[in-house]
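Remarks on the structure that follows.
Removed from the display is one protein chain of the complex; every other protein chain stays in position.
For reference, chains read A and B in written order, and residue numbers begin at 1 within each chain.
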Amino acid sequence: MLGEGIIQGLLETARNFFGSYVDKKRLTTVQYPEERWALPEASRNFPILLYDGPDPDAGLRCVSCQICEKECPPRCIHIVKSKDKKPDFAGKQQFYPAVFDIDVSVCMSCQICVEVCPFDAIRMDKVFELSTTDRFGGLLWDKHELAKSNEYYHTIHPTEAAECDERRAKELADAKAKAAASAAAAAAKAAQAKDPAAAPPPHSTNGSLASTNGAAAPGKSELPKSEVKGTQ
Amino acid sequence: MTALPAQQAPLAGGPGLPPVEDIKAKIEAGVPGAVVAVIHNASPSAQHSLLLDAEHARDVALFLRDHPDLRLDYCSLMTGVDWLDTETTEKVKVKKVVDGPDGSQQETEVEEVRKTKHPGYLEAVYHLFSMEKKHGPVILRLRTANRTDQTHLPSLTPVWRSAEFQEREAFDLYGIIFDGHPDLRRILMWDGFVDHPMRKDYVPPADDALHPGVHA
Partner (left out) sequence: MTGPLLELDSVAGAGEIMEVSMGPHHPSTHGVFRMDVRLEGEKVVRLKPVFGYLHRNHEKIAEHGAYLSAIPYTDRLDYLCSMTNNWGYCLAVEKLAGIAVPERAEYIRVIVAELTRFQNHAGLVGFLLQDMGASGTPLMYAFREREKVLDLFESLSGARMMCNYMRFGGVRVDCTTAWLDEVRRLVPALPRFVDEFENLLRANEILMARTQGTGKLPRDLAINAGVTGPMLRASGVNYDVRKVDKYGIYDRFDFRVPLGDHGDVYDRYMMRILEMRETVKILEQALRDIPGGPIIDPKVRLRGLRPKAGEAYGRIESPKGELGFYLISDGSTNPYRYRVRPPSMINLTILEDMCLGENIADVVITLGSVDIVLGEVDR
């Protein structure tokens, strides 16, 4: 019969139409903004800078190594290194960014800055309702607009944040243990030097380092390594 | 590392394709006068290519397409490449006659620094496969004499229609002029555009007042 194919197709449409009153799966429209779906945990939109503790300036993790600036494909990150240093979470003196700007109108949310950061300082936020009326200034975010606390990071990416905190705690503990061990070795050497029977070593400068703020230890190994999954 | 042999097998060759030197020999036998050189590829992909001379390129292409063992009926990719002028310096020991301190003439060995300028060229690279025999790639290269005034190459569009748009793109972005192309005009840039953007020495024009560029 002519038209049979059309009727078959219309039956299919009818099944979906009337079915949508009965079956939730056939009614796929989400009435945004009254109804919002939760974004998956891995979702990403634009970068944020993380800080530990209550003060964004004192606790900012970024040490201005500028690796993210170099690796960013559209070159939307602009960093100016500070002239002085401030102590980081392990107590070591580090540079910090005097200027850290991201031009969000250029950023393509590729997440490469997050992957290459060795200090867990930059992460991706999930917020997408970001429209502004200022086309140029409103989309150029500076350090203060980008800084978000570690607690906030826990609310948006709980699994990642927990794993990151665990790793940083372990690194801090390792650094402390190393400092304690070298302090003990220095104390032993100093005691040996006071002993008239033992020959004094020509330089016993290790003793001076033990008097710094405890956690810092010489050498490269206390810098937090990046835990980029499976890559180096 | 549990790497599999299948994924390590190089694409070059395939089960039925003879090695590139044999293909060169076939071409030299089948197209008299053709000048063919093997360009070795140092990367692990082992995809070596054949450098052809512009005069016989079209005949070689037809030969490769119609040869019963090769049947390279599918030109997958046509690429333009820009190689800039280079200069090599080498230290050469030459014997020279110099005046000695006492007025006599002596022959001594002197080290001279020789600078040779190698003109750059534009290159057209064709990747050929066979849909009939399911082998490939065979890579052909054609080079122009220089980058300025002698930038003509024969078009292989009459042999493989798939080169039509790609040769237009090489003309548009590199400035290689393909003789024999049915419709050689710009394809990606707009019609009034001057200059060839993909060249290595291309200087982009000024963007706007915020980014004046080098021309300002």
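By definition in this document, a residue touches a chain if its C-beta (ideal position, glycine included) is under 8 Å from a C-beta of that chain, and two chains touch if they have at least 3 such contacts.
Worth saying up front: this structure is predicted, and the values here are computed from it rather than measured.
*Asks:* Which one touches the absent chain: A:42, A:58, A:98 or A:127?
*Replies:* The missing chain is touched by A:42.
*Asks:* At which residues does subunit B meet the chain that is not included here?
*Replies:* Considering the whole complex, subunit B reaches the absent chain at 1-4, 6-8, 10-11, 41-45, 47, 73-77, 79, 81, 125, 127, 131, 134, 137, 139, 160-166, 186-191, 197-198.
*Asks:* For the chain that got dropped from the picture, name the residues of subunit A it touches.
*Replies:* Subunit A touches the chain not shown through residues 2-6, 8-9, 12-13, 16, 28, 39-44, 67, 71, 73, 108-112, 115-116, 124, 228-232.
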